[in-house]
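This report concerns only the one structure given below.
Omission of a single protein chain aside, the complex is shown with its protein chains in their original locations.
Our next item is subunit A:
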């Protein structure tokens, strides 16, 4: 804890304070929500934008990198170029500039699923909003609580098997700030496949700071992917705070490919015994992009299994970061946790930083972590060249193979195909096949 008072504020912090003052009376929510916003903003102001002396943010010095705060988005914009249907062939809930837009969404055929604008829950001071965040001490989460607009609340009834994939499409329309809040509650024994997509125009210096709270009921089965394909001048911060119950199966993938500066935070708490989760990541960066993945998996109950696989491909002068922490609480005996992270550097200037950590307070556990970083294997490359595959195409094959392990671990062919197509386009743009 650092109790030193902060007096000097950055320009961005000043702007955020002014924006909160101007917006506080018109932000959605009942009296309790309003009080929570005030408290959250006070907490944010006390901490300020995170900087490199804040351990959890040490690789992403937002105070230095975020020079200006973009103005808050006005509601009602019409997104340009929204594809007619979801690329995943299922339902699509569209969130424009932080607000759920039912008229742009397709929520048909989702039996057992209740979808409401988050603004309705805020107006009713629904205590579930914010419930997953109590233990989090993160300035960007606090900022989101202070300024959150309505995203969407998805409730899956116990036992419901949702056959249609749901895409949660986050679209930003211009150079403004968005503060989306979503809530996903999956009942016991239910099953769900969800894909969050994050997109926006190239060249627009927008700032998206979203928070999704999720509670996965006992024995539920959830596949969840997040595809961060923001515009090339965007700043993206996204936080998932998720609690998984007894015997759940939860598989997650985060694909980080867009934005100039991005951070994806996943805080996962295994709150029931015998849950099995897989957390995966695939990062592809070029130019001067910076992408940071922060993961905390908290084993609080016995006999849970977690697998963490994070891969980063870095070209140009870009920088990829993975900070992963597995916590095993004293009562979480028989925990089986394995975390692996690998960086593949395609250029001299690219950087990959990894900080995997284990914090183990139980004695009967199996935990391991590993981190590697390297270039394309010259021996493998020669094998492909010697078979007549030209160098760019051979490199593409090897990079795709490198990422495939993380992408395929999600266990969903539809999502894998979309991710692999994105990877192929990315590689083609660097001169591959």
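Convention: a residue touches a chain if its C-beta (ideal position, glycine included) is under 8 Å from a C-beta of that chain, and two chains touch if they have at least 3 such contacts; residues count from 1.
We adopt the following convention: contacts and distances are computed from a predicted model.
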item: Protein name, per the UniProt record, of whichever chain is missing from view ("propane 2-monooxygenase", "Fe-S cluster assembly ATP-binding protein", "Transketolase" or "NADH-quinone oxidoreductase subunit C"); value: "Fe-S cluster assembly ATP-binding protein"
item: Contact with the hidden chain (one of A:211, A:394 or A:418); value: A:394
item: For subunit A, the residues touching the chain missing from this view; value: 378-380, 382-391, 393-394, 397-398, 400-402, 404-405
